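All protein chains but one are shown in place.
Right, subunit A next:
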Amino acid sequence: MPELMLDDPDGTLVMLRDSVTGFAARFPGAKAMRERRGRGGTMDPLIWSAMAEAGWIGLLLPEECGGAGLGLREQAVLSEALGRALIAEPTGTASVFAATLLGGASPGVERSRLAAGVASGEVVAVPAWTSGAKPVVARSVNGRIVLSGETRFVDAARAATDFLVAAQDADGVMLLSVAANADGVAISERAGVDGSAIATISFSDCAVPADRMLSRANRSEDLLRQAILHTRLALAAELTGVASKALELTIAYASDRVQFGKPIGSFQAIQHRLVDMWIEAEFAAAAVVNAVDALRGDDDDAAELAVLAAKARAGEAAFSICRRAVHLHGAMGYTDECDIGLYLKRTINLNAMLGQPEQLRLEFVERESGYRRGRI
């Protein structure tokens, strides 16, 4: 089945894939997803700390911060493997996004504490930066930073020890960490389609010590842009993995399921649909590899375009493949008992994060050629 084809001279990538396979045997993805749903969407701390122990959560963090000091190639392969295994933890946000912010944050005690904690799993630092109805605003009061406003679409909020918050002040955007149990922090959760909980965090005159500042205006925008870039790549890789596995399961089902005295996978109508799904998965993998390659080059614009294309392609492919996979499983596919629906739901969640394909494609042509909506 389609997978990322990357050079692997020292065997690191194979090792990563193998370690995810071993992990999935201990913590089967579908089972964990169902159990999480039963718990109202909270993360299983046991799974997250095992992932940290494997070195995955701090994979992108520099070694001097306690991380593995690996790069985006390795992250892409890890995310793909996690997607295949349906290990539906908030890797994109609480690992990739967080590690990119922390990796680039101003050196200091707080950054060191968070980075080491993220890598070891003792700290769950969840990015909280998407503006809600009232953007988060920072005021300076008696040497402390006081936050008001709300931020939306936050993963794993109840498992978080710290939130990595983007707040507006007079100079622009600052990044700071806020203790999840601080006074003035309120979490309200809604059920996510894949059984995770998605939160809105409200800050009401929440006072934060000034030494929790991670970066000031100017630098923060760059950091956020980089975190979005890396996370989009990781999500694209994860979606590629989900898509490839959903396709594999569907091919197996169609080869097994007998009607009219033959496996349904012997019928041309089914075969051609499966081939089209395979092509989509193949293209998703190629788009992610292209983005990984582009990110290693020194052309930032080319890398941005490649990542936009990869997330758009992988999201589109995974959504299309999983929809059709449910259909090709027949009535079984519509049952909660059959795993294929979990792949669809996981895909919808990942596909909707940081830009759906349509939005990403429009961003691509605007970046590339200046075409944009409303241009007269």
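The rule is short, and it goes like this: a contact is a pair of C-beta atoms (placed from the backbone, for glycine too) under 8 Å apart; a residue touches a chain by one contact, two chains touch by 3 or more; residues count from 1.
Throughout what follows, contacts and distances are computed from a predicted model.
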Choose one: "histidine kinase", "Acyl-CoA dehydrogenase", "Phosphoribosylformylglycinamidine synthase subunit PurL" or "ABC transporter permease". The correct choice is the protein name in UniProt for the chain not shown. "Acyl-CoA dehydrogenase"
From the listed residues A:T12, A:S49, A:S255 or A:Q356, report the one that touches the chain absent from this view. A:S255
Specify the residue from the set A:G66, A:P263 or A:G330 that touches the hidden chain. A:P263
Cross-chain touch to the chain not pictured, restricted to A:M5, A:V141 or A:A210, is A:M5
So that we can see where the missing chain sits, which residues of subunit A does it touch? 5, 251, 254-255, 262-263, 265-266, 268, 270-272, 274-276, 278-279, 282-283, 285-287, 289-290, 305-306, 309, 312-313, 358, 361-362, 364-365, 368, 371-376
